[in-house]
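With one protein chain held back, the other chains of the complex are shown just where they sit.
Chain lettering (A, B and C) follows the sequence in which the chains are written, and residue indices restart at 1 in each chain.
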Amino acid sequence: MIGTGSIAKAHSNAFRQVGHFFNSPYELGLKVICGRNQEKLASAAAQWGWAETATDWQGVVGRPDIDVVDIAVPNALHAPIAIAAARAGKIVWCEKPLATSLAEGEGMAKAMRNVPSLIWYNYRRIPAVVFAKRLISEGRIGQTYHYRATYLNQSGNDPSKATTWRYRRSEAGMGAAGDLLSHSIDSALYLNGSITELTAISHTFAAGRDVDDATLLLARFANGSIGTFEATRYGVGCRNRKTLEINGSKAMLRFNLEEMNQLEFLDATEPANQQGVRNMSVTGPDHPYSNNFWKPGHIIGYEHTFITTLGDFLSTLDRQQTSHADLDAAVEVQRVLDAVERSAASRSWVKLQGRQSGRPS
Amino acid sequence: MIGTGSIAKAHSNAFRQVGHFFNSPYELGLKVICGRNQEKLASAAAQWGWAETATDWQGVVGRPDIDVVDIAVPNALHAPIAIAAARAGKIVWCEKPLATSLAEGEGMAKAMRNVPSLIWYNYRRIPAVVFAKRLISEGRIGQTYHYRATYLNQSGNDPSKATTWRYRRSEAGMGAAGDLLSHSIDSALYLNGSITELTAISHTFAAGRDVDDATLLLARFANGSIGTFEATRYGVGCRNRKTLEINGSKAMLRFNLEEMNQLEFLDATEPANQQGVRNMSVTGPDHPYSNNFWKPGHIIGYEHTFITTLGDFLSTLDRQQTSHADLDAAVEVQRVLDAVERSAASRSWVKLQGRQSGRPS
Amino acid sequence: MIGTGSIAKAHSNAFRQVGHFFNSPYELGLKVICGRNQEKLASAAAQWGWAETATDWQGVVGRPDIDVVDIAVPNALHAPIAIAAARAGKIVWCEKPLATSLAEGEGMAKAMRNVPSLIWYNYRRIPAVVFAKRLISEGRIGQTYHYRATYLNQSGNDPSKATTWRYRRSEAGMGAAGDLLSHSIDSALYLNGSITELTAISHTFAAGRDVDDATLLLARFANGSIGTFEATRYGVGCRNRKTLEINGSKAMLRFNLEEMNQLEFLDATEPANQQGVRNMSVTGPDHPYSNNFWKPGHIIGYEHTFITTLGDFLSTLDRQQTSHADLDAAVEVQRVLDAVERSAASRSWVKLQGRQSGRPS
Partner (left out) sequence: MIGTGSIAKAHSNAFRQVGHFFNSPYELGLKVICGRNQEKLASAAAQWGWAETATDWQGVVGRPDIDVVDIAVPNALHAPIAIAAARAGKIVWCEKPLATSLAEGEGMAKAMRNVPSLIWYNYRRIPAVVFAKRLISEGRIGQTYHYRATYLNQSGNDPSKATTWRYRRSEAGMGAAGDLLSHSIDSALYLNGSITELTAISHTFAAGRDVDDATLLLARFANGSIGTFEATRYGVGCRNRKTLEINGSKAMLRFNLEEMNQLEFLDATEPANQQGVRNMSVTGPDHPYSNNFWKPGHIIGYEHTFITTLGDFLSTLDRQQTSHADLDAAVEVQRVLDAVERSAASRSWVKLQGRQSGRPS
């Protein structure tokens, strides 16, 4: 694993836990954790049981005793590490967003085609989101009319504190668009299919910051629905509010990451006087992953989204299949982000060449 | 109308409005408003268009040009006015609770048998509550296991302010029990049938106050279910929180007066993975009273509970039937309150002679 | 009053009720109700006590015994009636949207300058919305970053039923934009000030319909904030969901018309560990209109938004002031709707000449 930050912690946890909840043919050995800060390295290694530490990722990614390289570093480093690892024949697991630009992402994809890979769009593998996908696939929503997504946090509101790599173009590529909107786009492509055109605003509130604090867009989807997206680091009052809503001819669906064990559903085919927004606890029985974790009514947390993503990867790896958060899907997100940037810069609508995303079911 | 307080305002409004929302064969003329304070009288008469004012109810209740006497005064005055009015052959509309004691209530009932009457248990005629009754009657709940009721406000928390007649035994008879619990009991008898036995706590927090600030009870119902009730004026944080919950073999129902246009429903006969608490907006279509008021999705307020109660009375009066908030039901509430008082005093279980309440459907 | 539909019912109710809740120097006499359908006319007149009926508005608006003309008919008729009434020197009360186009609205405004007028943007006078305005004016929100508005209903989802004048350009001028978005724009101008530029989608789902079923936009406000708006008749699952959210440097505000007695507020200046979205019941004490209606904790309904609007008009009329939902504000809404139409047609950003709206405080 390359990286020692908070996401690296979530990854380490997933490596430790996946075998406890998924029956995988693979056992993960935590070999080397790689970072620049010796103190953080030592602490992370001790806490999670990494066998070795290293400060030079170049010296690690090609080691013959390493099968997988996990990338949990600032966005600008994804490409060099992923490409080097793929060329060395390693399985690559990479944080989202895949890249800092579409061109870079396409270059990575080319290099990574020959190895199994996973991009950590973990919110796609939340039980409630997978259950939403199931309801959609079963036709419970009917024709989709509207898709509505927000991802609001307040991390940028204090410019004196918002000073990490996430607020610098050279390291992050994008601001809220890469950090937050990418997740919303990934969910949308997964649940609602391709976007065909969009128009966007990209806005920076803080003086001197060279990435977007907020990105908003209107979009048209290939399935005929229309959508709005809003991602911001100035959503004061919200710490991690990622929502999505779908209105279809037969039903409404709503999901909010802050209450990630729940899915709201209104079945518009029921008698009109009994319709109401139904709050379903997606903790079983007969829900995605409900046999993996706890008894119905006993919730899971943030970290489980990494465990399910990894569990799926390991299960499908065995069958030579790609799992859900795959490379193609991640490139597709980049393609939309690229269109967003172009639209915001040109103040005009931008068309995308549609491709049906989210293929694995 | 006898009374000029805040409830009298709600009654006046209902008199003015009922004809606008219900097609009634009767037209209400606002003849005389009666009270002790000349200034309040003049103001109320002007505001609501009462033709005359009077300070002496005895001189009014027998007037030949009066058909109905409405009683909106402290509880201790209900009996003398109602009995006098009934003896004069007037229709009697009386605020809840009917009386300050069971004996008094039974005396009133005896006197009032010969005239049509209405006791203002208005929360029984909320569309969502009537819809709950309909679902129960249709068997949607199955066997009832639990009934759970609270009525919480914070009116007593500042003893320096809580100084009206409602805090004095001589005028109110009871405290939270008469004011709040009576509504909860009425709803329970209506929705869940008779109570067969109960054990209660009656508690006064404020020094020197001679009525209960809070009354709590456990109860057994004739239908085999068991229940809890809590009514308090020390429910800090709540202004008018009247809730009821029912768990049955086939469904759960929940209602909260603070969101009185909504009814929560969980249908336990649906596939387990699609069960969820459904929040139904009981504003139509095909809901009780939904043709009387506004279009679906457009809510009604507190005052409409009086209008529906009165609308029902006027509709059934025509057919020589009793309507919902009838005299027998009100006496039944007194019987339970009486058992509550005896149980609290004796610190023991008290049995009630069951009688199936809530007869009108 | 010209009109006999469901809005006319709400107006009639307001006329009957305003004097009961506002101390107005004026008494409203219900003289003539005017419509084309004799049966509906007779029924409405009987139900609300209109003294006369008429089928010819031209013959009514100039009558010397008439002081006020209230317009509750399809949008395309607003202009001829309002202009005729204004020319006859009558006070004009007109349903929203003011007009079917900006030019028409400006023409109306010119004709109506000399008479007092009221445009029924009633959702501006909801206690919770006025309280939000108060908090904003007091600086509790700080610098506004985001404004987010939706107005979702499902009225268009069944094309076989959606056949009234609201679905025809000749009578309505616009679809969801005029019906729903106009309310959202009015609220935004009132709470967040002028919009300086916008880009919009206008979409029709139903074949053969010549008005928009849904209109979405991104906007920039004069105060530096950015916003999204979505109005649709295909918001399946929602009957009357009008929401607004504001994120500012010091607080978040949220309002939902379906729970119109509540205002959600998060104060970001409190200690971080005690911040939370606070659900305030805007029913008193010390809330807008809380002395006009019922005791704290006792909610009001849809119709009261008309009563407050009218109550304010009558109060300020006395002082020769304009009240909140005034002519200028209504023209400003038309100006934004016009920009929306032009943007949607040209698929490009459209600038508006800013003017600070919502002047009366």
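Observations on the structure shown:
Here is the rule we use: a contact is a pair of C-beta atoms (placed from the backbone, for glycine too) under 8 Å apart; a residue touches a chain by one contact, two chains touch by 3 or more.
All of these numbers come straight from a predicted model, not from anything done at the bench.
Only one of the listed residues, B:157, B:223, B:256 or B:274, touches the absent chain: B:157. Residue-wise, the contact with the chain that is not shown comes from B:248, picked out of B:116, B:248 or B:284. Only one residue in the set B:44, B:69 or B:214 touches the chain that does not appear here, and it is B:214.
When the full complex is taken into account, the listed residue touching the unshown chain is A:240, out of A:143, A:196, A:223 or A:240. When the missing chain is restored to the complex, the residue among B:25, B:64, B:208 or B:237 that touches it is B:237. Along chain B, the points of touch with the absent chain fall at residues 145-146, 148, 150, 152, 154, 157, 199-201, 203, 205, 214, 216-218, 220, 224, 226, 228, 230, 232, 234-238, 247-252, 266, 268, 275, 277, 347-349. Contact residues of chain C toward the unshown chain are 131, 263-265, 271-281, 284-287. Residues of chain A that touch the chain left out of the display are 6, 10, 12-13, 16-17, 19-20, 47-48, 153, 238-241, 258-260, 281, 283, 293-304.
Assume only the chains that are shown with their structure count from here on.
For chain B, the chain whose average C-alpha position is most distant is A. The innermost chain, defined by the distance from its C-alpha mean to the mean of all protein C-alpha atoms, is C. Rounded to whole angstrom, the centroid-to-centroid distance between chain A and chain C, based on C-alpha atoms, equals 40 Å.
For the pair chain A and chain B, the distance between C-alpha centroids works out to 53 Å. In this assembly, the C-alpha centroid of chain B lies 36 Å from the C-alpha centroid of chain C. Residue positions 238 of chain C each touch two or more of the other chains.
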